[in-house]
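One structure below.
One protein chain is absent from this view; the other protein chains keep their places.
And then subunit A:
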């Protein structure tokens, strides 16, 4: 298996406990965050209000009038130490396909509009910036690199339905990374695909944002209109622990999928699988290949 550094706990005001598993991002840290929060959710402790796994940490919101902050902290430490074995986290998860039009005109336009808030002021698009910072000169090769990996949903947050995606099965040096805007954009188009740090996110709706925009998802990740059959039980496409797969599409197919979404006839490509962290760490490449078969 693997070992993890001891989790560092902090209070966030009088209502939150923040647990930092590691300062860096790693698959191990996220699997631990998922395992601890999963266990905590099962226990249904009165006074705990929200349980949120995040990338390499987790936060718990509690009612300090219902449960002692000090007691809860002790309790969490115990779960964190004894119940964070990722081998206990064998989850039924979904693999979901996300069609993306990379380097589209809309995200190019937003790159120009908010250039002065970005890390460089050169008149290049966010897409070109990310390519350059990651040593790509060929657009197709970059797109293939971004779309090749399955991505783990490591956390949700920001605005309703935003899911952080972290590429599975790659060594750190293979992961595409990028700085965020220095000052957040005041606007981002809904369904824009953004990169920040080692993560990919799809903006559920029009919102502020600080990630570099590299394309547009043809499908929504949040929808409260209940038009789409796959989003009728929940407004949210993502669940922490799920796996997403990006598929590059050209403009024509992007527009065709868009029409199906509008009409409410679009069906997401979804496959249900049992994910075993033990098997994954035993042989990542082979396990992912088997998991993603026919996808």
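By our rule, a contact is a pair of C-beta atoms (placed from the backbone, for glycine too) under 8 Å apart; a residue touches a chain by one contact, two chains touch by 3 or more; residues count from 1.
To be clear about the criterion, contacts and distances are computed from a predicted model.
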*One chain isn't displayed here; going by UniProt, is it "PTS sugar transporter subunit IIB", "Dihydroorotase family protein", "Biotin-dependent carboxyltransferase family protein" or "SOS cell division inhibitor"?*
"Biotin-dependent carboxyltransferase family protein"
_Residue in contact with the excluded chain [from A:76, A:207, A:243 or A:291]_ = A:207
*asked:* Looking at the full complex, which residue from A:7, A:56, A:126 or A:217 touches the chain that isn't shown here?
replied: A:56
*From the listed residues A:85, A:115 or A:177, report the one that touches the chain absent from this view.*
A:177
*Of the residues in subunit A, which ones touch the absent chain?*
10-16, 18, 20, 22-26, 37, 49-59, 61, 64-65, 69, 119, 155-162, 164, 166, 172, 175, 177-180, 182-184, 186, 196-199, 204-205, 207-208, 210, 222, 224, 235-236, 240
